[in-house]
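Missing here: one protein chain of the complex. Every other protein chain is in place.
Let's turn to subunit A:
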């Protein structure tokens, strides 16, 4: 589904290479995790894939179901089925959460040539999905993420994911800032979306999220590359021994 080949990325504004040849293939139905120390390029990878400004791809490619992602605008990538759950969801005062969700759902439908969802259908759907994530009516009414707690923001990300039904979901440190209960709730939300036609790329520092969202494949990223790939046991190894051993081994 997601195929990244030899991806090299530098910062646009300064001469700093962040990704130095990332190769990664995520198949439909699978959950891949990327772990790695700070500064290894994990978040950059998620931003480059979703189309954020400020990065320059100097070599390599990234495709979603064969379509070149890097040529597309962020909204086109979203309509093609890519979703990034932000590490720091953005607060947007003045835009109601519901308005935002409905605009996004219908914009994607429109881009795909599908019919827009009626207000009534949308309301029904969003209420059902919000309930699963313990998101109350008040949170739906409030401006996007504004004044939300860390846990509320992350649940709101998962709600968006549930409403937009993307095929490729990237979760960027979704566990950061979550207490145990919130992590459980968020993980349940993610697991409910697991599907043979949908893939996940879970970026995290810690193994604990992977207790809840069980990965099929674990990658270790360091210094702008995937340096090691293995099964779920690799995450446990990191938890036990830190990154030092693995990094020494691959050096």
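Definition applied: a contact is a pair of C-beta atoms (placed from the backbone, for glycine too) under 8 Å apart; a residue touches a chain by one contact, two chains touch by 3 or more; residues count from 1.
Here is the rule we use: contacts and distances are computed from a predicted model.
Here one chain is missing from view; checked against "ATP-binding cassette subfamily C protein CydD", "PadR family transcriptional regulator", "ResB-like domain" or "FeS cluster assembly protein SufD", UniProt names that protein "FeS cluster assembly protein SufD". Only one residue in the set A:48, A:164, A:186 or A:203 touches the chain that does not appear here, and it is A:164.
Contact with the undisplayed chain is limited, among A:11, A:59 or A:92, to A:92. Only one of the listed residues, A:50, A:63, A:176 or A:223, touches the absent chain: A:50. Across A:48, A:78, A:98 or A:226, the single residue that touches the chain missing here is A:78.
Considering the complete assembly, subunit A touches the hidden chain via residues 50-53, 73-75, 77-79, 83-84, 86, 89-90, 92-95, 99-100, 103-105, 107-108, 111, 143, 160, 164.
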